[in-house]
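A single protein chain has been removed from this complex, and every other one stays in its place.
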Amino acid sequence: MSSPILTRLALTGQVKAGGHVEARWSAAHPMNSGFRVDDSGHRIPKNIIHTVRAYLNDRLIMEADLGTAMTSPVYLAFPVSVPAEGGIVKVIWQDDLGQMGETQQRLVI
Amino acid sequence: MRRTSLAWALGTCLLAPHSSVLSRPLNELSSDGIELVFPRLADTGNAVPLEAQITAPSGLHLKALKVILPENPNPVALHLKIMGQPAQYTLKTRLRLAASQSVWLVAVFNDGSERANHAPTVITSTACLDES
Partner (left out) sequence: MLKSAFLSLLFCGSLASTAQTVSSEPFKLPSGPLNQLSGQAFLSPALKAMQSDASTNPISLWLEQGRTLWNGAAGQPSCAQCHGDIETMKSVAPQYPKWSDKQQKLINMEDQILTCSQRTLRPLKSLENTELLSLSAVLHSSSAGLPFQILPNQDSQQRWQVELNAGAKLFTTRIGRMNLACTHCHDLNIGKTMRADVISPGHPTGFPIFKLSWQSMGSIDRRLRACYSGVQAEVPAPGSPELRQLELFLKSRAQGMPIEGPSLRR
């Protein structure tokens, strides 16, 4: 599968300096748990997004270790505090095969 | 059901060589300040939505959250580390459940103390066998 994993980042809620928005991140990653078997009876090897990091203006604000219990597509919503100058929210993911991806959204006050 | 799932969770963390998931049995921890929204009857075991709202005890802030599914083969669904020192946090996600069970949300605060709350669900599967 050489096509890139699709991700989406939405920042919802009123953007006010000092307030919070909700970052809603999702990724169309197959999240193969390693437990499933394909049509010919072979085990589909484990490949999940194991780490997600969120940055606000290049500062790490959240780091998540994901297990096989996370659904596909992965969905994670978490708060981001809005700095007075606004900025960029960036979410980076990494999976068991070493693939990585990045999505960002701008916070405009 | 609760006792067996707790025993399972404890057993799992005793067996796992590297995990320090639980410092104390979950049911000994206070659940104050943790509100969970989890369906009583899940549409499907493949995507069960969880919402957790956590308020830290006064004077403390949140450092980490753990989502644990004791009946799943890999019980630690999510371990989220929080920078910036929030007193309140709302987390939403979707989980895959191997069996009907309670989801446990453990909140870790900056002084190392922990609180935990849980919510049960019964999962349903599609009525017809699907081999597509």
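Each chain gets a letter, A and B, in the order it is written, and its residues are counted from 1.
The rule is short, and it goes like this: a contact is a pair of C-beta atoms (placed from the backbone, for glycine too) under 8 Å apart; a residue touches a chain by one contact, two chains touch by 3 or more.
From a predicted model like this one, the values you see are computed outputs, not experimental measurements.
Q: Given the contact definition stated above, which residue among B:Pro25, B:Pro39 or B:Pro73 touches the chain not shown here?
A: Once the missing chain is taken into account, the touching residue is B:Pro39.
Q: Quickly run down the residues of chain B that touch the omitted chain.
A: Spelled out for chain B, the touching residues are 32-33, 35-41, 43-44, 46-47, 49, 51, 53, 55, 119, 124-132.
Q: Provide the residue numbers of chain A that touch the chain removed from this figure.
A: These residues touch the chain not displayed: 1, 3, 6-8, 10, 12, 24, 26-28, 30-31, 71-73, 75.
We adopt the following convention: only the chains that are shown with their structure count from here on.
Q: Mind checking the centre-to-centre distance between chain A and chain B? Centres are C-alpha means, answer in whole Å.
A: Comparing mean C-alpha positions, chain B is 19 Å from chain A.
Q: For a test of understanding, state which residues of chain A touch chain B in their complex under the given definition.
A: The touching residues are 22, 24, 33, 35, 59-71, 74-79, 81.
Q: What residues of chain B sit close enough to touch chain A in their complex?
A: 46-48, 67, 69, 72-84, 86, 88-97
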